[in-house]
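One structure, pasted below without further comment.
Certain chains of the assembly are absent from this excerpt, and the rest are unmoved.
Order as written gives the chain letters A, B and C; numbering starts at 1 within each chain.
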């Protein structure tokens, strides 16, 4: 079994929108596993700025350069996606201790629902420490320069979307 | 690159002695990567109960059943071992928040010394939460029953060693 | 005062719904104190899946086997319940560090409002680590099997309630 094993992994998230931190995680994960699926969680109870189709479109653009990465949409529990697709590794990015408590609990919960799924934590590169989607959206809505936080294509969509939303509010 | 990639990983540690928690980590890691090397750190500044050769012997016994696992000894920085052997993934077990602060800092330090090494964190199975080598040695020296904490072969060696050490002290 | 003191304690919570983790806490607390009152907080600002009466009904069923446990409803500050009933011990379950920061702050706040109330923390059994009511409700709504997380009677009510709610949404 030593040479040439095939281990597939998933990187689940909301990606509303994808950030440079996400791109960094994807790139690093794709080097570690035979195949990586970026799974966009479509949770109807969560209000997103971008709908699931747009988030998938952006991720497909961003993951284009990586041969062994694809993008999928999933409604429901992520552990079920893994089971249905016979995938046994799930990757979660963690930014210092801020995230870890929550992530550890989530990992334990997922393990209880699917004993065959390993959750592994990949520490966020300090360069991308602050790139949380929710914070970026808030900063963008206040007019902050977010060009160093999200890919160029995302930045353009985000600015357009925020202006449209603010226009609707008025 | 999609099917049959070969990704090798290391699991470094002191293993003084190996515990059931270590065995669990090894088993899970061996499923995720093509090849796993358990690297015994031989740090002359750290006083161990078992010398490096014994720790390697115990680990070789314990990892015997796993085809894609071997055991190595290393003196020096673990990041150098990875570089010299062209390995790009290092696995660390983390037990809830107790370990994470230290582990995160260590990962950042290692990253600074070797940009090509990914450190990934694997959460400890709650069943093995308490199996820290140092705590087990302390409990054993007080006569506690440690048979559910270390493999049988380790348990026997540990009891012998502790009795010998205590004999020398008197 | 040495033999046969009577110390009564309260275990407050929302219990929406009660979980196996709650039952475990109740059982352990009932062994440590002369009398235990499970206090259901009826907070009108919090939207619950089960109304206060149902939660009390479920808890009464679950605590039936324990002679020295009863269930009460309280609107308002829990420290006032303690004062009015001349109770000086309040029990809080804590699951690793995830909960502790919040719980410690809450304890300090309660102490400031009622100097005569001791708040004690009881660590959650790792077996019940993931059984947070909110997570269980979310998992149940995604169709996950929650039969190992809540008592059987609760599981049935929960599935019924979620189906009804989802029916109303459509």
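Criterion: a residue touches a chain if its C-beta (ideal position, glycine included) is under 8 Å from a C-beta of that chain, and two chains touch if they have at least 3 such contacts.
All figures in this text were calculated on a predicted structure; none of them were measured in a lab.
Student: Please report the number of identical subunits in the complete assembly described by this file, where 3 are shown.
Tutor: Copies in the complete complex: 6.
Throughout what follows, only the chains that are shown with their structure count from here on.
Student: Can you grab the rotation angle between subunit A and subunit B? Superpose on CA, round to the nearest 5°.
Tutor: Angle of the fitting rotation, subunit A to subunit B: 180 degrees.
Student: Which chain is most central here if centres come from C-alpha coordinates alone?
Tutor: A
Student: Could you tell me which chain lies farthest from subunit A when each chain's centre is the average position of its Cα atoms?
Tutor: Of all chains, C has its centre farthest from that of subunit A.
Student: Determine the centre-to-centre distance between subunit A and subunit C, using the mean Cα coordinates as centres, and give it in whole Å.
Tutor: 34
Student: Report, in whole Å, the distance between the mean C-alpha point of subunit A and the mean C-alpha point of subunit B.
Tutor: Averaging C-alpha atoms per chain gives centres 31 Å apart.
Student: Send over the residues of subunit A in touch with two or more other chains.
Tutor: Those would be 101, 104, 108.
Student: Under the definition above, what is the set of subunit C residues touching subunit A in their complex?
Tutor: 95-98, 129-130, 135, 139, 142-145, 148-149
Student: For a test of understanding, state which residues of subunit B touch subunit A in their complex under the given definition.
Tutor: Contact set of subunit B toward subunit A: 1-7, 28, 31-35, 67-68, 88-89, 94, 96-97, 100-101, 104, 107-108, 111, 118-123, 125-126.
Student: In their complex, what parts of subunit A are in touch with subunit C?
Tutor: 76-77, 79-80, 101-102, 104-105, 108-109, 112-113
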